[in-house]
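Here the complex is missing one protein chain, while the rest keep their positions.
Which chain is which? They are A and B, in the order written, and residues in each are numbered from 1.
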Amino acid sequence: MSNSKENMRATKVEAIAPEISALAQKMIAKRQETGWRRAIVDSWLITGRNLIRLKRNPIIIVAIAIFPIVFLAGFWIVGQKLMATQGVNYIQYLVPIINLQALFFAGLGSALMFAQDIESGMMDRCRAMPIARIATIAGLVMAYMVRALLSTLILLLVAFAIFGFRFQGSVIDALGYLLLIVIFTATCITGYSVLAIKLRRPDLVNAVAIIPYTPLLLLSNGFSPTENFPTWLQPIIRYQPVSVTSDALRSLVAGGSNSLPLFGFSLLWLVGLLVVFGVWAKNAYKQLV
Amino acid sequence: MLVAPIVEVKNLTKRFGNTVVLRGINLTVERGTVLGVLGPNGAGKTTAINCLTTLLTPDGGEATIAGYNVVEQPEAVRSLIGLTGQFAAVDEVLTARENLILFSRLLRLSGGAAKRRATELLTQFDLLEAADRQVKTFSGGMRRRLDLAASIVVSPLVLFLDEPTTGLDPRSRQQLWAVVKDLKAQGITIILTTQYLEEADALADQIVVIDQGQVIAKGTVDELKDKVGGKFCELRLANLEDYEKVKDLLSDMGEVIVGEMGKEGPIAIAAPDGANTLTEVVLRLESANIPLADISLRRPSLDDVFFSLTGHTT
Partner (left out) sequence: MMTQKLAQPELDPDTIAAMVAARREGGLQRTLHDIVVVAWRNMLIDFRNPASLVVSALFSTSLLFVFTASFAQVVTPGEGFSGYAQFLLPFASVQGLMFNTVDIGVFFYNDLENGMDIRLRAMPIARLSAIGGRLLSSGARLLIQVATIVLAGHLIGFRFQGGLLGAIGFFLLPVVFTLSLALIGFYIAVGAKSAETVSAVLNPWILPFTFLSVGYVPIEGFPDWAQPIVTRNPVSILSEAMRSLASGEPALQNVIIILLCSLALCLLFGTLTVRAYQRRI
């Protein structure tokens, strides 16, 4: 639908009393919902609202900081000695997957908030208002992006200060790391939004959302090198998106010379998934209500 | 010049899969009036509202708000309307003030104007004392008022209220009614769905009754009541055994109507002469020594209307 001036004129304007018609046109012109500036402002407002909600959730500090750190410490204590016998410096190996896991859980949390918004009628209220169509979704993605990046920052600082994790790559490697993390988060949130739209009920989302965790995160080479898996599983482990992404992140951390192809492969996977999920989510969203 | 109504709905249809929810709804609403949409659960009230507020795309028919078509010009329509849905759609962990500021900003008020408007609304809706508390501490009535306030941050041309008082206590309901009357006085056109007949009675200028996706009656409250008939003389017997005797005694005055509750509930007889009929009934029963528990003269309630139109109660 275009947002031309023509469209802002009522189809049956001649039949409506002139003063109402004038008032209506004024209201429409003032609140016109289309245009990219509107989209940015509206998305930003909804982001702010979501961030307040995140901030006031008593569980948030556990989710953002404690959970990833406990996982890092746990796997490190359990795996360090054993991995050393295989010649793996486990803390360098482990940090990328723990980071991805934190981002993945941010996606999971976003599905929960989304489902709550659908159930509470908030989504309907926003959809019946003259605000940019993209704002509700963008506000969700951006708020959880903030959460994910905050979580990453805390994790990396703790890994650096307590566990001796070192980023050995260049500034460009660091930017590559950041870029992959942002896209990975966006992909998770978009994928999970499909789940939220389809299921709608927060309790159901809460129960089901953990399911993709096992095949995607645990059945990856993030925690243990591919060679340690049964031979028939190895091709799947090696080429699934989380493995590819953690390969790329590890390579960027190490500052290796072969980072670029790994980075490209990971980017291809993530952007591809993002597009698929994005289209799927958009179609599902249209059928909401 | 003939002026078209501000809301015009022609032959609106909607189906979900094989279930036909709206079978051709027609309505018109004049500016500044309140339309009450009555109907039992599942009649299609909410679906109709969702179509008119651009949340759903109807399958057929046409609907316009101030001349703007809801299907072809949804952005325009959304600028003209306000919606208060069935569930109080406000954020629990935000304060009342934060909620209102958020919606004000989304409706293009500047930062300062949004704050001022929030305070204004909080005052108007009697929420100023609770303004900076998180909404999760609010009672149902306070939540509803906040919800309504959020829908009129910028005064809409047409306000949709979907069952605004469902689940509220009588006092909160009265408060909400006062607010709705106030909004009407400001010239806002209101479409209100409800299951409560007394609510439509108290607020609506015009009423449409929807059942199974169709409008089965429309008119003013008085017109609908006249449809069912004039006044009734309603009585309760002290001794149920007297029922047959009473029936005989009053047979020449008309048929004795037994209500939903059977003989144990109130029974009624048409009262074309009003108070005279009532006096006559009292005299006859007294001379026959039949004690009465209660007797009164009343106009038909919308319950009677609904019952006689659909064959079932709300």
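One rule holds in what follows: contacts are C-beta pairs under 8 Å (C-beta built on N, C-alpha and C of every residue); 3 or more make two chains touch, one makes a residue touch a chain.
Remember, predicted model here, so these are calculated numbers, not experimental data.
Asks: Among the options A:A22, A:L175 or A:I211, which residue touches the chain absent from this view?
Replies: Considering all chains, including the one not shown, the answer is A:I211.
Asks: Check the options A:A17, A:I134, A:L149 or A:L219 and report the residue that touches the missing chain.
Replies: A:L219
Asks: Just one of A:I59, A:I172 or A:L288 touches the chain that is missing; which is it?
Replies: A:I59
Asks: Over the whole complex, note the residues of chain A touching the chain we left out.
Replies: 57-59, 62, 66-67, 70-71, 73-75, 77-83, 86, 203-204, 207-208, 210-211, 214-215, 218-219, 223-224, 227-230, 233
We adopt the following convention: only the chains that are shown with their structure count from here on.
Asks: Spell out the part of chain A that touches chain B in their complex, as residue ranges.
Replies: 1, 3, 7-8, 10-13, 15-17, 20-21, 23-24, 27-28, 30-34, 42, 45-46, 48-49, 52-53, 56-57, 119-122, 124-131, 135, 289
Asks: Sort out for me which residues of chain B touch chain A in the complex.
Replies: That would be residues 2-4, 6, 31, 50, 53-56, 64, 66-69, 72-76, 78-81, 83, 85-91, 93-94, 98, 102-103, 105-108, 134, 150, 154, 157 of chain B.
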